[in-house]
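The other protein chains are all here in position, but one chain of the complex has been omitted.
So, chain A:
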Amino acid sequence: EKNIPLDSASRIELSCRLDNKYSHLKSFQVTWKRGNETIRHINKTENSWSIQLMVLDSSKLGSYSCTLKGEEEISAVFHLQGKMPKIEAKDKPIVSYEGDAAVLICKSCGYTPIAWTWYMTNGSEQIVINDSLLADKYVINKMSANVTHLKILKLAKENDGVYWCEAAFELGKSKGKLELKVLSLMVPLKPFLAIVAEVGVLVTVVFLYEMYSKKKEKRAEDGREFDQVEQL
């Protein structure tokens, strides 16, 4: 058994070769099959049988077997699989605010996808985001060959959640996951006010201490002057 990962459309040649230890077999038949379908082999040499395949889309992927039927039955299986490029998306949540906009970005590393589709998660369902239908809410831009942007405008609490970007390639699809967090303006306001209050308190303390120590010095000086006047 063999696994063959394919990342793009290609022409594949699969061949089965009969090992020397089986050369004693006399009458036999070799068939190439995919499931129930028989495939004609292109090449035949003394002890190898091969087929050629044009894998243009995902319909040609699957398991291919070459079977030797005779006194014994020997077979070999090839699994043609699509190896999809990984999709890069930010794994930390993207933070934005109510009323503001957010930009979600997905990048495909390697091959250029044929198309991008964005999904929003509603409960357990995935709903396609149609930017022509809701043009004032969602804007999908293809920024460059491998990069897609989803801009969500006028954010509201409901827009909070998980988003998926799906890249369609010749041989399959690949997904990336993004999380959007929508916060209200009160959230950063609390630490902000806390720090402003801290600054106010510290400044007041410093000034009060200064006035207090100045008064102390003045009193000490007056005391000393008094002593000196007395001395003179």
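We take it that a contact is a pair of C-beta atoms (placed from the backbone, for glycine too) under 8 Å apart; a residue touches a chain by one contact, two chains touch by 3 or more; residues count from 1.
In the analysis below, contacts and distances are computed from a predicted model.
Colleague: Which name from "Monocarboxylate transporter 2", "PAT complex subunit CCDC47", "A-type voltage-gated potassium channel KCND1" or "Proteasome subunit beta" does UniProt give the chain that's left off?
Modeller: Of the names offered in "Monocarboxylate transporter 2", "PAT complex subunit CCDC47", "A-type voltage-gated potassium channel KCND1" or "Proteasome subunit beta", the absent chain's UniProt record gives "Monocarboxylate transporter 2".
Colleague: Just to verify: which one of A:77, A:95, A:114 or A:156 makes contact with the chain not shown?
Modeller: For the chain that is not drawn, the touching residue is A:95.
Colleague: If the hidden chain were put back, which residues of chain A would touch it?
Modeller: Its contact residues with the unshown chain are 92-97, 100-101, 103, 105, 149, 183, 187-189, 191-193, 195-196, 198-199, 202-203, 206-207, 210, 217, 221, 225, 228-229, 232.
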